[in-house]
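Since the structure comes first, as structure tokens, the remarks are kept for the end.
Just one protein chain is left out here, and the rest sit where they should.
Letters A and B mark the chains as written, and numbering starts fresh at 1 in each.
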Amino acid sequence: MEKTINITLKVWKQRNPKSQGAFETYTLNNISIDSSFLEMLDILNEQLINEGKEPVVFDHDCREGICGMCSLFINGRPHGPDDDVTTCQLHMRKFHDGETITVEPWRSAAFPVIRDLMVDRNAFDKIIQAGGYVSVNTGGVPDANAIPIPKDKADAAMDAASCIGCGACVAACKNGSAMLFVSAKVSQLALLPQGRIETAKRAKAMIAKMDELGFGNCTNTGACEAECPKNVSISNIARLNREFLFAKLKD
Amino acid sequence: MNVINSKTPQGPLSEKWKEYKSHQKLVNPANKRRLDVIVVGTGLAGGAAAASLGELGFNVLNFCIQDSPRRAHSLAAQGGINAAKNYQNDGDSIYRLFYDTIKGGDYRAREANVYRLAEVSGNIIDQCVAQGVPFAREYGGLLDNRSFGGAQVSRTFYAKGQTGQQLLLGAYSALSRQIQKGTVKLFARHEMLDLVLIDGRARGIIARNLVTGKIERFAAHAVVIATGGYGNTFFLSTNAMGSNGSAAWQCYKKGAYFANPCFAQIHPTCIPVHGEFQSKLTLMSESLRNDGRIWVPKHKADAEAVRAGKLKPTDIKEEDRDYYLERRYPAFGNLVPRDVASRAAKERCDAGYGVGTTGLAVYLDFSDAINRLGLKTVEARYGNLFQMYEKSVDENPYKTPMMIYPAIHYTMGGIWVDYELQTSIPGLFAAGEANFSDHGANRLGASALMQGLADGYFVLPYTIQNYLADQIQVPRFTTDRQEFDTAENAVNDKIQKLINIKGKRSVDSIHKELGLAMWDFVGMGRTKFGLREALAKIAEIKREFWSNVRIPGSGSDQNTELEKALRLADFIEIGELMARDALYREESCGGHFREEYQTEDGEALRKDDKFSYVACWRYTGEDMEPELLKEELAYEYIKVQQRNYKE
Partner (left out) sequence: MWLFKSSIGKKLIMSISGIFLILFLTFHMGMNVTAIFSEEAYNGICELLGVNWYAIVGTLVLASGFLVHVIFAFLLTLQNRKARGNKRYVHSKAPAGVEFASQNMLVLGLIVCMGLLLHFAQFWYNMQFAELIGNHSNNLIGSPSDGAAFIKHWFSIPWVCAAYLVWFAALWFHLTHGFWSALQTLGWNNAIWINRLKCISNIFATVIFGGFASVVIVFYFKSLV
């Protein structure tokens, strides 16, 4: 009734940020194709625990594709071989019986490995802290309908805002660039009148922080857009470039 | 029996909050800098509170277990946020939102709190728009609304199917701004393991650094708990894997009352369980019920054929379908409150009309909506939800009806708080889902976001000052005090004890067992007999856990199994208290349905004469029966009546 497959897993194991790390190979039998990729890893960990070994460490939380906590570079692609999903939404039906699946952490200088498949994405928070907000305090704001916003602008802002901060863009980029992430936030706020006011300052501050944290330079390969689980478009990067250049030229 | 005082201000309902704010004590800017506040949690309540307190000038220490504040599970809310703006001119008002919420909660919430919630609901939308939250808009540029369960007006604001995420990112950006300014210090990947009291007041926490495994101490003048609910007691729920009740539970063990633990919400529209390996249940937004119609086959034979895979739902003729919500509740139809919709689904499945391979599913059908509105409109409204469903189930919901089944979603119960959101421990506040306050026995859709943000942005920043105003003479505490020693030692002992069990079973295997017992006996239909059975089972699971759990690795290092074990230790005790509370509450109301207490047509039957109170449980010691205290609920502005969604 239920279809199952047998698989071989090659999983990156690394004790701590400083240690070398290496692949370890596991075999798993009778995995239901209806289970998600992370559920498959749960089964692996259950197996490891029953053998008295330490489980494979990986980040995960909501398991419905919205929190951005799960990562994993699976068979050469961030979030694995399905399109427009996060790893937690990837299902085993995307793999075939007898397949060897390679699982690696995000690899980028700005995202150091903490342990096994878990990486430190704190750099994203720091970029947002540098300016990814509208400077308003709680209270004392105008009525929500005081400023009408054209629907297409609001929709475009929403599309940019759907970024979940998972880091797949950085992981996919051969340059380890965070431009898609930064541009999504700059675009969202630049498109809305509330955020428009600070656009120049924001673009400059966020780019400066991004550069400081050791992310690479965008060469417009588009790998980020292709792998983004939320389909954030690189046209946002063009907008960021525009806003940044205008801001600098005005200075 | 003790009676509890909620410290609700005097005066007419609509004036209480204004009165409170006019007369409360404040802290001047110079003193704010000298006062430290710990906020545990970075969701809508915690993140908003930390940001707002930071803006005011307090020195805030903010904690979350995830790698970033932006991951808090508030973000999983899909459908929207309620606010009494009446932008649609359909008769909404603060009173009506207040009324709907009290009624939706089956008359088990505190009037004054709920009215305040409705009052500030509009401010939330203003605030979020100012932050750059991209709410959906009409072509004219103004905000769009949709309708949600339990209401006859359209008051729900939304941002695609990702409202929670967008609101959280709004709070997160405000928080990030404060972190940049230095008023908020963030401790990510830190889990609170204990509350530290000094002279009976909450003065700090013990937290474990989840990366290094180090136990760390933090002191402050006040502590805010905003760590969400305890739905994961059931193992399978719509909560995130990391969502847990441990922070709240430590507060309970330090003396904070735990209120209405048995009030857990079962959400009617989740993707059904499909296998034993399943790790969590995925919610399909309630907003789908705006346009989707829920049905099961009218004839048992059809249902059986569907289960056996011999008949497709699209082959069942219109007249052979039973749109049971529309049939039973003509006035609200598919938009009845969640508890009602969930029970109705269970009733049909129990009666043998369920679909899916397990028979534990009903259809949510969009074919009518697609015919009426066109594929494009449906796609624009629900596209991302449909995509999510398709990725999970591998079926196209545009072509074949979705299958859904109820699942544990939200816990209305939580730490008891008074009008000021202060718990029974002075200096300890609770906000958002972690407290018990505003939803009574059942929460209406799109109200969780509203309550979280109301607490965080507009209530707590005021009320906490009323407390802190008396603390300006209190110097900062050093964490070298003996109170911190004791707490840290207790935490270390507990960790060592767990590591040393070296049993045979993984944490998850025991958690699944607990979840099953909870679902079977403390789930949608509860009985006196079943609840007693649950208590016995949970006691057994507790013994098994403490004697046979296996945690590889050490306590002084990163250890995900240890994290889960610490949470499960508390889930077991929470489950026990839930069962106890459910057993004690001999009535049916909202999410709490005792099969002994129902009307002739199967609706919940309240016993207002005996149970119109908030059940507050006080911890009395390890393995001791907790003490039940009551906060009587008085309804001055609403006529208490049998909930009716039929006409």
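Operating definition for what follows: a contact is a pair of C-beta atoms (placed from the backbone, for glycine too) under 8 Å apart; a residue touches a chain by one contact, two chains touch by 3 or more.
From a predicted model like this one, the values you see are computed outputs, not experimental measurements.
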Task: Give the labels of the shown chains that the missing chain contacts, considering the complete complex.
output: A
Message: For the chain left out of this view, which of A:Met92, A:Ala110 or A:Leu189 touches it?
response: A:Ala110
- prompt: Can you list where chain A touches the absent chain?
  reply: 21, 23, 73, 75-77, 102, 104, 107-111, 156, 172, 174-177, 179, 207-208, 210-211, 214-223, 225-227, 233-235, 237-246, 248
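Here is the rule we use: only the chains that are shown with their structure count from here on.
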Task: Return the distance between the CA-based centres of chain A and chain B, expressed in whole Å.
output: 26
- request: Report the residues of chain A in contact with chain B in the complex, numbered from low to high.
  value: 1-2, 32, 34-36, 38-40, 42-43, 45-46, 48-50, 52-55, 57, 59-69, 82, 84-85, 89, 91, 93, 114-115, 120-122, 124-125, 128-130, 132-139, 141-145, 148-151, 154-155, 157-158, 161-162, 164-165, 188-189, 192, 194-195
Query: Which of the residues in chain B come into contact with chain A in the complex?
result: 48, 51-52, 55, 66-71, 73, 75-76, 85, 87, 122-123, 125-132, 134-143, 159-160, 162, 165-166, 169, 172-174, 176-177, 179-180, 186, 188, 211, 238, 240-242, 274-275, 277-280, 282-283, 357, 387-388, 391-392, 394, 457-458, 461, 504, 506, 508-509, 550, 552-553, 558, 560-561
